[in-house]
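For this depiction, one protein chain was excluded, whereas all remaining protein chains were kept in their positions.
Up next is chain A:
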């Protein structure tokens, strides 16, 4: 079958992305740095760094360590606080005419609700992504990410104040991720993004101490990809809301693996640190893959690893 053009568009709730690639929160800052390398309007959407109600300085250094096939990070949600994010970071993104997803973090349900409410005053937010899975901050929301009941509570509370779609970002550091996914879906989540980083540690043999100042850090990169693909595969079959799949995507083939596992869209994280052009290269690679394989719409591949052949 010959295909002349590929329909790359996907939908996350009511939002149309012109292609399935977004950026993973925390791996793209607020976009400015990457705008020096390419026109951000090629992205399916942009997901910016986590925002909290107050400014946060983050953790002491070292904050990153390279590990086999990946890296550990413990940045600690450094951000200028929601007021400055709204005033200084988000407005410049409008010119790219792509959906802007803002990651929201906090320590209490009230924190999440307050940040979300404040974001609703901005015209520059198309969806909120609820970070209930940051492993690097004490009470950084991770407790909401490991208990289905608390995850549902925070999702419901945010849904009540948000006029834009609510995406809940799940932690892989749980016994049963399907239970977490079902709980946030039942609580009204419009989409799920998964996975956040896996909690890890690396030890400096000379100092006999953890290499990262925070002790533990979040593992990302190609090393976590099989875990993320497996979880996406399981969750996609258990929920009916769209999934933004992520975890170690470096190439278009990696992205297609997530889509075949059941993700509707994908997010590119660590790859941006290695190759600032990772996102546009992956988008082009997905298009080329579809052309080469006679696939008219990227949506035809969604869940292909488990859906019955038509």
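Just so it is clear, a contact is a pair of C-beta atoms (placed from the backbone, for glycine too) under 8 Å apart; a residue touches a chain by one contact, two chains touch by 3 or more; residues count from 1.
Here is the rule we go by: contacts and distances are computed from a predicted model.
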Per UniProt record, missing subunit out of "Carbohydrate ABC transporter permease", "Heme exporter protein B", "Putative spermidine/putrescine transport system ATP-binding protein" or "Dihydroorotate dehydrogenase B (NAD(+)), electron transfer subunit" is "Dihydroorotate dehydrogenase B (NAD(+)), electron transfer subunit"
Touch assignment to the omitted chain, from A:21, A:181, A:250 or A:283, lands on A:250
Contact with the hidden chain, among A:15, A:40, A:53 or A:71, goes to A:71
From A:221, A:242 or A:262, the answer for touching the chain not displayed is A:221
Touch rule applied to chain A and the missing chain gives residues 26-29, 32-34, 36-37, 49, 57-58, 61-66, 68-71, 73, 75, 78, 221-222, 250, 270, 272-277
